[in-house]
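Provided herewith is a single structure, encoded as C-alpha cells, for subsequent inquiry.
Every protein chain of the complex appears in place save one, which is left out.
Chain IDs A, B and C follow the sequence of writing; residue 1 opens each chain.
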Amino acid sequence: MTTVVNDVSLQVATVNGSGSQSANMVLLRAIFQMGVPVSGKNLFPSNIAGLPTWYTIRASKDGWVGRKKEIDVLVAMNAESAKEDVASLRPGSAVVYDEPLALSSVRSDVAFYPVPFDKVVHPISSEAKTKKLLRNMAYVGVVAQLLELEMAEVERAIGKHFAKKAKALELNLAAARAGFDFAKAQLKKTDPFVVRRMDATRGKIIIDGNSAAALGAMFGGVTVVTWYPITPSSSLVESLISYMGRYRIGPDGKATYAIVQAEDELAAIGMVMGAGWAGARAMTATAGPGISLMSEFAGLGYFAEVPAVIWDVQRVGPSTGLPTRTSQGDVLSTAFLSHGDTRHLLLLPATVEECFQFGWEAFEYAEHFQTPVFVLSDLDIGMNNWMAEPFRYPDRPIHRGKVLSKEDLDRLGGFERYRDVDGDGIGYRTLPGTDHPAAAYFARGTGHNEKAQYSERSDDWERNLARLERKVHNARTALPAPVLQGEGAEVGIIAYGSSHHAMLEAREQLRSEKKLDVDYLRVRAYPFHDDVEAFVKNHARVYVVEQNRDGQLAGLLKLDLTAELVPRLRSVAHIPGLPLDARSVTEEVAAREGR
Amino acid sequence: MTTVVNDVSLQVATVNGSGSQSANMVLLRAIFQMGVPVSGKNLFPSNIAGLPTWYTIRASKDGWVGRKKEIDVLVAMNAESAKEDVASLRPGSAVVYDEPLALSSVRSDVAFYPVPFDKVVHPISSEAKTKKLLRNMAYVGVVAQLLELEMAEVERAIGKHFAKKAKALELNLAAARAGFDFAKAQLKKTDPFVVRRMDATRGKIIIDGNSAAALGAMFGGVTVVTWYPITPSSSLVESLISYMGRYRIGPDGKATYAIVQAEDELAAIGMVMGAGWAGARAMTATAGPGISLMSEFAGLGYFAEVPAVIWDVQRVGPSTGLPTRTSQGDVLSTAFLSHGDTRHLLLLPATVEECFQFGWEAFEYAEHFQTPVFVLSDLDIGMNNWMAEPFRYPDRPIHRGKVLSKEDLDRLGGFERYRDVDGDGIGYRTLPGTDHPAAAYFARGTGHNEKAQYSERSDDWERNLARLERKVHNARTALPAPVLQGEGAEVGIIAYGSSHHAMLEAREQLRSEKKLDVDYLRVRAYPFHDDVEAFVKNHARVYVVEQNRDGQLAGLLKLDLTAELVPRLRSVAHIPGLPLDARSVTEEVAAREGR
Amino acid sequence: MADAKTNRIGLTLADYQGGKSTLCAGCGHNAISERLLNTMFELGIQPERVAKLSGIGCSSKSPAYFMSRAHSFNTVHGRMPSVATGALLANRTLIALGVSGDGDTASIGIGQFVHLVRRNLPLVYVIEDNGVYGLTKGQFSATADVGSKLKTGVVNELPPIDTCLLAIELGATFVGRSFSGDKRQLSAMLKAAVSHRGTAVLDVISPCVAFNDHEGSTKSFAYTKDHDEPLHELSFVPVFEDIGVEYNAGTTVDVRLHDGSHLQLHKLEESYDPRQKLQAVQRILEAQVRGEVLTGVLYVDPAAPTFLDRLGMVETPLATLPANEVRPPRTALDEVMRSLG
Partner (left out) sequence: MADAKTNRIGLTLADYQGGKSTLCAGCGHNAISERLLNTMFELGIQPERVAKLSGIGCSSKSPAYFMSRAHSFNTVHGRMPSVATGALLANRTLIALGVSGDGDTASIGIGQFVHLVRRNLPLVYVIEDNGVYGLTKGQFSATADVGSKLKTGVVNELPPIDTCLLAIELGATFVGRSFSGDKRQLSAMLKAAVSHRGTAVLDVISPCVAFNDHEGSTKSFAYTKDHDEPLHELSFVPVFEDIGVEYNAGTTVDVRLHDGSHLQLHKLEESYDPRQKLQAVQRILEAQVRGEVLTGVLYVDPAAPTFLDRLGMVETPLATLPANEVRPPRTALDEVMRSLG
C-alpha cells in the first residue's frame, strides 16, 4: 500500500444541530496551518436540527478546491445515513465510526475504525449535553492521528476557535487529545491517506464568499443595506452587520450606514430603490424566491435608472426548490428580470476574492451606469469555506457617477435628467435635497422624455429605450473582462462562477488523462465582453459548463453572439444541487470529443 | 381627382371623457353594415378625462385591418392636438374641423371642411352637457355625408347603439342628421375618399379581443376567475362578469362560477393556484406589472404542476411604461417567468377568433399538461374593434386531464403523484375532497420525489426536473400549430399575435410593390412546433417581425432552433407603442433584401 | 390496531397521523400538530374532507406531520391566504385548515392576512407564533415584543403586530389566542374553531426552542406561562353530544356555533363577553399595556355571512361540476354572435 500524501477527501456525516461545525472548522484549519491547500463544503438539510448533514474537507497538494465526488475517509456519526454513506465509498476508503453503529460488517473492502466516542469523552465531562458536543472534537483527534495531522496545529486551531471561551477551550482540547490518544492506542492504520506539511498556504486566508461579499460591500462604501432573511444569503448580511458594527461606527458612536430587516423582498428592493434614488450606495441580498418577488421593482430600477446592488446567492429552483443546495439557476431569468424589454447587468464572481472585489465594484458599476447590478453568487461560493489570497484594498477611489451638485447647477443653469449629453447613454442626475431651484426632476416608471416629463409620444419612447439599450450594451467593456487560460487549442470551454474550481481541475484531467488540450474562458459579467465573442471565434467547439438544467449562460450566449458562431456552442449543464465536480465535466467533454 | 373607393383611414381627434366613443362606434358599424371591411383602433392616454385621444377607422376593400400609418380624413375636435394632427397629414388628405379651431390657414394642400358644431347641434338641445355630447354625433353626420355613407345605415347603427335609451336615441339621430344636412348644404367635397356598398362583411361580427377571450373562457368552462384591475386587461374580466351573469347562472339563480377581485396580482395568481390545485378551471388576466408580480407563484405552478390560465394583455414596458399603448414586450420574460429553470407554455393569439379559441383551449392545455398556460394577447387585439367570423363552438368536449376519481383509486389501490406512468412526463393527480384514503398527496414548491414526499436527494431532483423539461417539450406538438402562407420563396417571415394583420398586408405590398415573394409563418405557441424549425430550414433568410425592442421571439427561436439555423434569423423589432403598420415592415424587409 | 379506540366515524387515531416530524425536539409547533390531529380525530372529521394549507417556515412545514390522509398544499412564503381562498372557491365543501408562522403571517404575509380576514373566508387559520423566523435561524418577526432579546443580544424595538386585534377589527369572526403548552385550552379552542363557519384566527404562542426560548425572550415557555392571563375556561360540546347541556348563565357564556355545537366560556373575568367587538378590542389594548398574554376566545360572531355565502355559488363544488353545467350550449354562443353581427 503506497501512502497517498495530501490528496484526501474527508467527509463527516452527522446530524445538524449537533455542534460538529466547530470540529470541522478545526480540522480544516489544522490542515491549512500545515501549509496544505484545503477547502470545506457543508451539505446540510433545510431544517434546523436532527437531519443528516455532511461536511467534506478536501486537502489537495495540487491546490484543487472543487468538490471531489469520491470520499476517501468517512467519519460516520449518524445512524440514519451511515449504511448508505458507507455503501457509496470506493474500495480502499476508510471509515471512522461511532462504535455502536456496528458498521464493519457492511462491506469488507474498506478500512474500518470503530471508536466508542461516548467512552472516549466520558472522563472529560459528566454533563450529557457537553459530552454530546465533545464527541465532535474527539473525532478530530482520531482523524488527526489517522491522517498524521500535527497535533500542535490541531491544538492551535482549537485555540483560535475558542479564543474567547476559556472553559470550552480546555474541554475541547481535552476531547481532541482523548480522541488522538484513543486512536494511537487502539487503531491500526490500514488506509493510505496522510497529510504532510507543505508550504502552499502561507499568507493565505480562509473565508466564505458571503463574508467576503460583505467585506467588499463595506469597503465599497455601502450606506444602506436592506434584507429579508433567506438561505443562502442571510449570512451575507449577518456578517455585514457584524463588520459594519466594527468598522463603520464613528468615534461619536454614530453609524455611517443603516441596515434594515424589511418585511419581505418587495420592501427590501423598494427600500434600495428609494435609497439609490436619494443617493445612497444601497444593496440587498437574497436568493431565488426573493429575486422573483423583486421583478417589478427591478424593471423600475432599469427604467427610472436607479443605481442598486442586488446579491443573488443562488440556491436550487424552481420555486422553493432545495433551499440548502447550490446552483446557477437564476442567470437567464435575472438577465431579463421584469416584463417589457428589461435588461440587467450581471456580475458572476467565481471566488471569494471576487466576492470581495465585485462587492465594492458593483457599486461603481451601479452608480456609473445608473442601473441595478445583480451579483450572482451561489451557495457553494457563499457558504462554504475557501482558501484565498488576502483581499486587495480597492485600487480606485470611490466614484459616484454623473451626479450634479448645487455648484454644477449654478454653472450649468439646469439639466435634463435623461439626455445623452456624453454619447454614452448615461444622463446626469441630481439627488433630492440638492439646494438649487433647477435640481429637481420627476423620477417615474412611466414613459418620459429627456426632461423626465411624462410622455406617451412614440418618438420619446423609442429614443429613450434605444438609449437604455445602448447604455447597457456599452457596459460590456467596463465590466470585469473574462479571464482566459490557454491558447491555441481547438476546443474551448466557457464557465463561470463556482463552476470555475471544478473547471480548473477538469482542464488538467482532460490534458493529462484524455490528452485533450482545452482553452478555458471564465466569463465574469453580462452583457458579454467582446473577448467572449473572440474566444468563440477562435475555437471550433466551445463547451459551456454550468450548474442548471437549461444551459442558461449558453442561452445568453446564443442570444448575443454573432449568429454564425452559435453552432459552435455545446451546453454542459447539470443541476444535482451539489457543487460541480471535475470528474463529471472531464468525462462528459471527453466523451463528446470522442476521447 | 379620381375617387378613392373603400380605401380610407379616418381619424377622429378628440379628448378622452368627451363621449366620442359612441359616435366612433356608429361610424364603424355603418361602414360594416355597408359590407365594407373595417377596423377601429383607439389611441387613448393613460388618464380619465381631458387629454388628446385619437380613434382611427380604416375601411379597406382589400380587407386590410392593420394600422395604416397615413390618415386620409381627419376629424379635428381637439384644440390641443389639432395643429400637430393637421401638420402630420399627407397632401391630398381631408380635415373636418370645429370651426373655431380656425385650421384652414395651417396648410393649403389638404381639403378643409370647417363645421360650427355648436351651432349645428344648438337646435337639438339647450342643455350644455347634452350639446357637448351631441357634437360627436354631429361629426358622424358630416363624415357620412362627405364619405357618402348611406345615412340609413348610420341611423341603423345609432339605433343599435342606443337601443335601450329612447331619449338618447332621438337626440343622437337628430344630431347626426343635423351634421349630415349641414355638410350637404355648406360643404363642397374636394377630397377623393368615398365609401360604397360591398358584400364583404355578411355574417361577420364586430368585437374586441378581450370580449372574445372572455367568451372563450366561458365556453371553456372556467369556474374561478380572479383579477386585479389593470389596463388593458380589465375589460377582459369585466366582459366575462357580464357574460357569466347572463349564461352561467342556473335556474335556481346560483352561479356556476366565482369571480373575485383580489387585493393585488400576488393574490390573484395565488387564488388561481389554490383553485387549480383544488380542481377548478381557474384563470386570471393582467398586464406587464402584474405578470412581474406573479413571478414567484408562476414558478410554484410550474414546479408543483398546477393547471392555471393567465392572460397577459400586453402593454408597453419596462415598468409602468405606457399603460395605454400596445406591445409584444413580455414574450421572453414570461417564457422563463420565475427563478430557477422554469419554463412556461405560451399561447399567442393573433385575432379575435383566436382569443375565443385559445380562451377555451387554454384550459385544455393547462389541465392536460398540469401547468400554467400564459396567453399573450395585447392592447391592440384586446381593446380595439375587429371584424371577425362568428366564433366556432368548441369542437371537443371538455377534458379534465389525468385526474383520478375515487373509483379509479378503488381500482388502482393508490397512486404516485409525480410518477411518469405514461411516458409523457405527466403524472396523475387527485383533487382535495376525493373520498378515498389513498387520494391525498402533499403539493409543494420544495424538492420532492415521485410520491410527492419531501426530498433533497440529487437523483430525485434531477429526475423530476428532467421529467418537467420533457413534459413541456412534449407540449409543442399539442399546442396550436403555426400557420403557413406561401411556399417555395427564398425569404420567410415569422410573426405572431397582433403583428399578423400588418404582416398580411406587408406580404402583399412586398409582392406587388417590391416584387418580393415571401412565405409567412405565423407562430401560435411556445414551445415551438417542429414546423417552425422546418420553415426556417426551408428559407435562406427568415425575418422575425415583432413589436418590442429586443426581438424577443427571435430570441426564443435562437434558444430553441438547431444552432445551424440561427444565422438565418433576422430580427425586425420595434416598439413605438402604436399597432404595427404594414408599410414599416415592407420598407424594412425590402431594404434589407436590397429591393 | 384491532382494539384501537375508534371515533364516531370509525377511524382510529392512526388514521389521522402524518409523517415523522423533522422539527426540533420540543418545538411548540409539534405540540400544536398533536392538538390538531386529536381535534380532527375527536370531532370525527373525515380526513379526506380537510385541506391543509401553509406558507413557508418551520410552522408551515408542520402540515406534513399530521393527517396524511388529507390533501395539503405547502405554498410560498406569506401567500397561503390567497391559495386557501382559491381552494375554497373551487371546492366550498372542504374544511380548510391554514397553518402559518408569525413571520409568514405578520411580516411578509400581513397583506394577504388582512384581506383574508376582511373576506371572512371560512377557514381555521392557526398562527404558530414564536416571535422569530425559526427556519432562517432566529431573526425577529413582526410579532416580536418590544424589548424581547435574541440570544445574540439584539433587542427588538419595533412594536409587535397583534394579529388577533387586527383580525377582529378587519372582519374575522372567531378570534382566539392560546399557548402550545396549554393542551386543554388549545383543544377546546381548536374544536370550536373547526365547528365555526367563517375566518377563525388562532394565534398560538409556540416557543422556538432553538432560537427563542431563553431568558429575555417574551415568547419562551417560561415567559408565556408566567404572563398567561386566561379570560375564561373553555369547554366545547360537539353537536353529536349536545343533549341539552346545562350551565349557569351568570358564570358561563354559551355560544352556539354554526354546526350546532356549543362553545362554553366559563368566566374568569366577570363581564367579558366575546360577542362584543368593542369590548374585545378594548380588552386586548389593555392587555398590551399591562404586558399580559391574554388567552382565550377573544371574539366570536357565529352568524356573520362568509365570503363563500356572498358569492351566490351553486352548492356543488365548482371543481366537479359536470361539463354541461360549465359550458353553455351552442345556442348561447349563437345568441351572442347575433348580437355582435
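Following the convention adopted for this analysis, a residue touches a chain if its C-beta (ideal position, glycine included) is under 8 Å from a C-beta of that chain, and two chains touch if they have at least 3 such contacts.
Everything numeric here is computed off the predicted structure, so don't read it as measured data.
Of the options A:L27, A:I48, A:V224 or A:V589, the residue whose C-beta touches the omitted chain is A:V224.
Of the options B:D191, B:E263, B:D312 or B:D460, the residue whose C-beta touches the omitted chain is B:E263. Per the touch definition above, the residue from A:A102, A:A152 or A:A278 contacting the chain not shown is A:A278. Contact residues of chain C toward the unshown chain are 107-112, 114-115, 118-119, 142, 157-159, 161-162, 165-166, 169-171, 277-278, 281-282, 285-286, 310.
Although one chain is not shown, part of chain A still touches it, namely residues 203-207, 215, 218-224, 226, 243, 247-248, 250, 252-258, 260, 262-264, 266-282, 296-297, 300, 304, 390-391, 393-394, 397-398, 430-437, 439-446, 453-454. Seen across the whole complex, the unshown chain contacts chain B at 17, 45-51, 228-231, 234, 261, 263-265, 289, 319-320.
Rule of thumb we're sticking to: only the chains that are shown with their structure count from here on.
Put simply, the C-alpha centre of chain A and that of chain C have 40 angstrom between them. As a whole-number value, the distance joining the C-alpha centres of chain B and chain C reads 43 Å. Across the assembly, chain A contributes residues 45-46, 289, 319-320 that each touch 2 or more other chains. Across the assembly, chain C contributes residues 76 that each touch 2 or more other chains.
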